[in-house]
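Can you read through this structure? Questions will come right after.
A single protein chain has been omitted; all remaining protein chains appear in their positions.
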Amino acid sequence: MTMIEAIRDAMTVAMTRDANVVVFGEDVGYFGGVFRCTQGLQQKFGAARCFDTPINESGIVGTAIGMAAYGLRPCVEIQFADYVYPAYDQIVSEAARLRYRSNGDFTAPLTIRMPTGGGIFGGQTHSQSPEALFTHVAGLKTVVPSNPHDAKGLLIAAIEDDDPVIFLEPKRLYNGPFDGHHDRPVTPWSKHALGEVPEGHFTVPLGRAVVRRPGAAVTVLAYGTMVHVAIAAAEATGVDAEVIDLRTLLPLDLETIQASVARTGRCIVVHEATLTSGFGAELVALVQEACFYSLEAPIGRVAGWDTPYPHAQEWDYFPGPKRVGEALLEAMAG
Amino acid sequence: MTMIEAIRDAMTVAMTRDANVVVFGEDVGYFGGVFRCTQGLQQKFGAARCFDTPINESGIVGTAIGMAAYGLRPCVEIQFADYVYPAYDQIVSEAARLRYRSNGDFTAPLTIRMPTGGGIFGGQTHSQSPEALFTHVAGLKTVVPSNPHDAKGLLIAAIEDDDPVIFLEPKRLYNGPFDGHHDRPVTPWSKHALGEVPEGHFTVPLGRAVVRRPGAAVTVLAYGTMVHVAIAAAEATGVDAEVIDLRTLLPLDLETIQASVARTGRCIVVHEATLTSGFGAELVALVQEACFYSLEAPIGRVAGWDTPYPHAQEWDYFPGPKRVGEALLEAMAG
Amino acid sequence: MSEPKPLSLHVPQPAVRPGDKPDFSGVHIPRAGTVPRPPVDVAPEEIRDLAYTIIRVLNRDGEAVGPWAGTLSDADALQGLRDMMKVRVFDARMLMAQRQGKTSFYMQCLGEEAIACAFQKALSPGDMNFPTYRQQGLLVAGGYPLVEMMNQIFSNDADPLHGRQLPVMYSARSHGFFSISGNLGTQYVQAVGWAMASAIKGDTKIAAGWIGDGSTAESDFHAALVFASTYKAPVVLNIVNNQWAISTFQGIARGGAGTFAARGHGFGIPALRVDGNDYLAVHAVARWAAERARRNLGPTLVEYVTYRVAAHSTSDDPSAYRPKAESDAWPLGDPVERLKNYLIGRGVWSEDRHAQYNAEVEAEVLAAQREAERHGTLHSGGKPSVRDMFEGVYREMPPHLVRQRRQAGV
Partner (left out) sequence: MSEPKPLSLHVPQPAVRPGDKPDFSGVHIPRAGTVPRPPVDVAPEEIRDLAYTIIRVLNRDGEAVGPWAGTLSDADALQGLRDMMKVRVFDARMLMAQRQGKTSFYMQCLGEEAIACAFQKALSPGDMNFPTYRQQGLLVAGGYPLVEMMNQIFSNDADPLHGRQLPVMYSARSHGFFSISGNLGTQYVQAVGWAMASAIKGDTKIAAGWIGDGSTAESDFHAALVFASTYKAPVVLNIVNNQWAISTFQGIARGGAGTFAARGHGFGIPALRVDGNDYLAVHAVARWAAERARRNLGPTLVEYVTYRVAAHSTSDDPSAYRPKAESDAWPLGDPVERLKNYLIGRGVWSEDRHAQYNAEVEAEVLAAQREAERHGTLHSGGKPSVRDMFEGVYREMPPHLVRQRRQAGV
């Protein structure tokens, strides 16, 4: 199953099990979304449960909050993560704080899906990775799957979660795993173990990381596309890296991270978002605090440069296996 | 001079020297702003250069961008930093990237002032410190003054800067230095050395930190209100802390920081914003990278808890001298 | 074209400023009873005029006249008067409590009591208001306990919101009152979403959104109208035009538009303008709009014309930006006085009973305050726990918050 199919499957399962699950967003209804993640849902569940919206992201999230307060479980799509900013106030000031400020009188169990990340020559407004803008906000959960299996299990968990969840879908992974070697042909998910997705209902619980590649020399913390890049970098450099796929950024599975770094004594953090104040900074801060006395080298960060995401220079911008490999070697040398 | 007077003075100087400087925002014109920072400017410069706006933060920043592209230098006020989110798209997608995406064909030299921080029993929507949401965005500069002298010099520098500047004014400092001892009477700025503000034009250049309290045992990185809290904590604990007032978060004066930590071998970072993904995380990441081999203890963070800013529990939330003092002692013990 | 002349910026200014004589000659007020009452399924384009006039029921002689009259029995109108009086007494006491340092902040609705009090009576159980901070009348008229409101205002140990919220930012699902946000306008589109949910589920509940004149400028006002218009959401969209947004007169938000109600026209949403100081008119229009929503006819936009008599909040001093006596000159009078005169005219009320009820309500409010104060006020007595500060951020506390709570020693 591709990641698109897995995401669609997750919504189908959730909508079938719970009549309160509704899906909407720009081009999401009749057409089924510009990435086709919602294809067929309107036909299956009717236009009152899956529909097209006006182009107003604040309206999409704002109405979703009202619906969630009513008792529904909206799962809405923002067409690209780059377009979430008009909805930022509703997310930060409203969804995130509704339970707290009303002491549970009202809650906002909603899921906000959005394609994230670059690698499709989308330029600065179809490539962004804004996860750190959500992890800073108390009351939100933030999830980034790296494969179809997790995408389905995490999305069902997100929809069933009683708190608002930001669900970032690395669009470069939609059709196949991507390890940053953009000049090589894409392997489809059907040839990847994690493209095998159980039928029906299952969840991958929020807040649990997983070791994707065991190793003893250095811990790599990654999520989304960068999980594959990190594995490729480990293979290419021969560094015995342990690659952890965080899956959920908040709540974070610090235990798994800590256990690994305590063993390896070295750590690097990779993400596609711009470096400064990225989620990597938080990871570094946590790891140096939790593992200070086991660390043998500074924790390295590999991330997008602190510039807008450029169009032509996409592959100079993207933190690919070469840069991650260098950071691995540096961590080993440090 | 109070910090309010210093800020007003900065705008008066800038508007007098440059007819392209315009000031606007909610309640900013006739009334002079809810904190009175723009009082008298409309009378002095006319309603075309200082005016009230409709309550639409996106409109305030969006029109300011258009004006800046025209050739003006707007200095706009967002009534509270908590209300900047509706303008977030215009700031992040537009102001921050205009120069880059147009290759300098258009630029956005504008300053966005906003009162920040808690300590006035303002509850969750009059207390926030959203600086990390700006430091993550390439193309923005972010400034937080800690006293009237700097507020004036930095604000003039911000208005004269050719890039968009986020100017966060710790509202708890408006009328006097505040060291977190909320139960003690407020000392007015007139009794503080940094309340002495030069007349006329001068600037405090963006991107330069300053050591506010020299010390040899541990470096404290702080900005805004927390500078005063950190000094109080050092005095109270007797720890020989060096307190650095960052003044500008981005661009950051890493040199000054690095020089200090290299000497002290210990570091703590303090801010009022929520901990997770706060700007403190970036500071920790940078310091551990730059000073790994001189660090004798983990870098501690003292910050707002990861909850919305509560009303009644304000002083349990605020990272006051007690918590900072504990972190100092812990850093010394580490 | 000849050589163009230099352009200049138009910055709207109010008619008067402090020191000037109040002047409401610009406010056109039609005679009570003169505006027609269309059927609720009227086509929006047929009633565009209703956005440019003012629907009024109570005339100068205290009589209820015209096609919008007659929606309330004497008993209901009497209840309305009592509700408004209670709100007014409550406000006065809480203002005093704030001055005494018992809370940090308070917001009155002086002069605007009729709007929320009368509107609430047009709703049914299960309907939901998405209010601003100036609709305490919804709670009072809806029978929410005064002492609970006070507990919230005092942030004491019985505060239903556990001290987390700024005073007056109530939440009361049981009474059809959505949690108030400090961020202007956000609730308006949430109201539309709530109403859409009711329609999606095939339920019969409707929603009401509330917004101030100044806040109509916020972008979520637009989002609300767009979504309400597209999905014909069963929602009443209320605009309380009390002439001021803190220090900013309504002309800054209204711009070149004749009225705020007219904003509905671009969306095909029927828009009505009503005398906000006329309890009977407010009720009649609210009922009309609620019936439209209930009958799946879609949204209605209602502008209530009123005047903010008091300061914006306890942090504000209006004498800096408007004439002190302006509220006395407000041509729509006082809502309590007007309904009182009507009821006296009907022979069911008197000055004496009015004075007597006022004393009763003062006592009731005072008793409630005493009870609330037993649970503490902001700076003394009982307090919500520090532990409460960490609870409720999520349904289950995640590990990082557990760590932080421990660090805080609670």
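Letters A, B and C mark the chains in the order given here, with residues in each chain numbered from 1 onward.
We adopt the following convention: a contact is a pair of C-beta atoms (placed from the backbone, for glycine too) under 8 Å apart; a residue touches a chain by one contact, two chains touch by 3 or more.
Not measured: the values here are computed from a predicted model.
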Omitted chain's touching partners, listed by label: A, B, C
Selected from B:P188, B:G238 or B:P251 as touching the chain missing from the view: B:P251
Identified contact with the non-displayed chain, of C:V57, C:M196 or C:V305: C:M196
Of C:G80, C:G142, C:G212 or C:G264, the one touching the omitted chain in the full complex: C:G264
Hidden partner chain, touching residue among C:P18, C:P36 or C:G255: C:G255
Sites on subunit B contacted by the missing partner chain, in the whole complex: 22, 48-49, 53-54, 56, 58-59, 62-67, 69-72, 86, 89-90, 93-94, 98-107, 138-139, 141, 162-163, 207, 250-252, 254-255
On subunit C, residues whose C-beta touches the chain left out of the figure: 1, 4-12, 44-45, 196, 198-200, 202-204, 206, 217, 219-223, 226, 228-232, 234, 251-258, 262-269, 291, 294-296, 298
For subunit A, the residues touching the chain missing from this view: 26-27, 29-31, 34, 47-48, 51-56, 58-59, 82-83, 85-86, 121-126, 275-276, 305-308, 310-313, 316-317
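Keep in mind that, in the parts below, only the chains that are shown with their structure count from here on.
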Chain whose average C-alpha position is farthest from subunit C's own: A
Chain centroid nearest the full-protein CA centroid: B
Approximate Å spacing (C-alpha centroids) for the pair subunit A, subunit C: 41
Where subunit A touches two or more other chains, by residue: 58, 86, 89, 93, 100-101, 138-139, 250
In subunit C, residues with contacts to at least two other chains: 162, 164-165, 169, 181-183, 219-220, 393, 400
